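Heads up, one of the protein chains got dropped from this complex, but the rest are sitting where they should.
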Amino acid sequence: MTARVVDRHGHRPGMPGEHAPPAHRITASWRSLTTGARLGWAIESNWADPFLFAVYSVARPVGAALILVAIVWIVSGGARPDYLAFLVVGSACWTFVGGGMSGFVWAVLDDRERYRMLKYIVVSAARFLPFLLGRASAQLLAAAAGFLVTLLVGVVFLGVRIDVGRVDWPLFGASMALGLGAVVALGLAVAGLCLTIRREAWNYPEAIAGGLYLLSGTIFPLDVLPAAIRPLALVLPTTWWLEGVRRALLGVPTPGVLGSIPDAGVLLALCATTAVLTLGSWAVFRVFERIARERGLIDQTTGS
Amino acid sequence: MSPPGAPSPHLPEPRPGAPDPPPDPAVRGRAAGAGPREAASWSARRTLATNLRGIVGRAYPRVRGSLREKSWVFFEIALPFLSTCAFVLVYRALEAPEAYVGFAVLGGAMTAFWLNVLWAMGAQLYWDRGEGNLEIYFTAPISLMSILVGMAVGGLYLSGTRALVIVAVGSILFGVQYAIDQWLLLGAVFLLTLVALYGLGMLMASLFLFWGREAWHLANLFQEPVYFLGGLYAPVKVLGPLAGLAIGLLPLAVGLDAIRQLTFSQVTGIGVLPPAAEAAILVAMCAVFLVLARFALAYFERKARAEGRLMARWQ
Partner (left out) sequence: MPSAPSGPAIEARALRRVYKAKPSPVVALDGVDLEVPAGELFGLLGPNGAGKTTLIKILTTLLLPTAGTARVAGFDVVTETVRIRRIMNMVAGGEQSGYGILTVREQLWMFSQFYGLGTREGWRRTDELLDLVGLGEQRLQRVSSLSTGQRQKLNVARSLVNDPWILFLDEPTLGLDVGAARDIRGHFRSWREAVPGRTALLTTHYMAEADELCDRVAIVDRGRILALGTPSELKRRVQEESLFRIALDQLPGGPATLVGLPGVRSAALGAAGAGAAAPDGVTVSLVLADDGALAAVIAALTAAGARIRGLAKSEPTLEDVFVELVGRGLDEADEAPPPAEEG
């Protein structure tokens, strides 16, 4: 039975604390975020062997980068150092996309189906969205380790030239901040979707990351994409994020479509696309959250 | 110790000409007069039939679930296909010979099986324990290997579809030209690869049975590095000395290497060993992994029973 609850003023109920004064909401959000982060870290790290946790945090991104290095090696015999650098930076950044989205999705699915705590979190005074963000932060942190190690492997073993003294740090900082914002927004949207679908959704972040991998020019310049889908790449914040980071670290723009755009243009495009994505993701999350509550799916268990 | 009027303190002896069982649905099929000890003695045929039915039973929710919620078609076929396309485009960006595009398409298809083994089989027991289903498997009179095969068969429905779509659409879209001379050997190598791969999956499942969250992390650890060592997107031969290790340990590496040689016979010098030799390695792998899995499952089941881990949830 589905019941639509409406109070005597005709309002439908919101999340606990939704109508609280702004100061209380900020405090509650901060508390929810930190609690979620502590829990996420405990689950992701403390219950595993620390060595194994550290290894797995870096083995995936390094493994992914090595696949590409092997491809370059077999085709060009190591004669394309520029392309190698392009690949290493793209692969390093990409650890955040899979990890960031997985953090959100696993938080929803684990808490709903394994620990069966999601319903208690939703009905508690905690703010759900900041809690999820906190819960996902452990995987983002692990992704950061993967990012650094992949770059390190690139520099030390593969001869990628990143001169710390010549890195455009403001561009790097701004690109990373906005890019990670876009990753979090993506994670939020997928987490919302997962509130309404079965447990097998745990691998959806990977699948979505795989799709974006192609469209964002992660491992090849956008010019290689068929012309018909190139515009799609240009509306993705991940495309601009990767370009910003590459320019900041390697000092040169990617040749081709993006090559003629100035740094400020790249940042502006990243800013605009991230803002649109964030608003869209927030709306998607709210819509799916409402659907989940209307259909009574918050505490469903769906194993197969 | 028995109270007055209590039933006989011993198990019922068989009674010749015992009356028909009462109309209780739970009684149907019970041999008249047979006691529990007789009921516990099954013929080899019945044991085998029950295990085969157990496989069907465990595969059932997977297949049913995927038919019921069709979002997997997009998430498990369309998006992974895009991922494969990305590697194809890297080869195009590097202006590699066209055969390499075919290598990437085949590798992309084979990832489906590796992911199925890793997550839907190896790590599945971790989920099942958390949900309380593991206890039910263990109290059923079937081997855990049947449960695992059931998982594999149910998962094959998804991963087989995914692999097929990637090969079909990828080949058409990118104009991959295959040159296959030895169809029989190709079929045999493909089947042997799957058996060896799922044997390895069972071996991993035994570890996952015993471990908690570590198993989850271990599965994560194995994903991309195995893509690399397995030569999924670039022929394993490029790994140099590591290629020998990969061929000797990973069914995916040896199987894919042979499949590539057999499907692209126009390209020479891409294989580590001749396909027939790699087929022989796969036969050995099948035997070793399945036997090891059987012993490891028995060993870890006993260890898990000793330490109470079969019921330990939420780790």
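Some observations on this one:
Labels for the chains are A and B, by order of writing; each one numbers its residues from 1.
Throughout what follows, contacts are C-beta pairs under 8 Å (C-beta built on N, C-alpha and C of every residue); 3 or more make two chains touch, one makes a residue touch a chain.
Since the structure is predicted, the reported quantities are computational estimates derived from the model, not experimental observations.
Taking the complete complex into account, B:P61 is the one of B:P61, B:P225 or B:G244 that touches the chain left out.
When you scan B:C85, B:V105, B:I142 or B:A163 for touch with the missing chain, the hit is B:I142.
Residues 1-3, 6-14, 21-22, 24-30, 33-42, 46, 49-50, 53-54, 56-58, 60-61, 64-65, 68-69, 131-133, 135-142, 302, 305-313 are the ones on chain B that touch the missing chain.
Operating definition for what follows: only the chains that are shown with their structure count from here on.
With centres taken as mean Cα positions, chain B sits 30 Å from chain A.
The touching residues of chain A, counted against chain B in their complex, run 43, 47-49, 52-53, 55-56, 59-64, 66-68, 70-76, 80, 83, 87, 113-115, 197-204, 207-208, 210-211, 213-215, 218-221, 224-225, 301-304. Across the interface of their complex, chain A is touched by residues 61-62, 64-66, 69, 71-72, 75-76, 78-80, 82-83, 85-87, 89-96, 100, 115, 119, 127-128, 130-131, 133, 212-214, 216-218, 220-221, 223-228, 232-235, 238-239, 313-315 of chain B.
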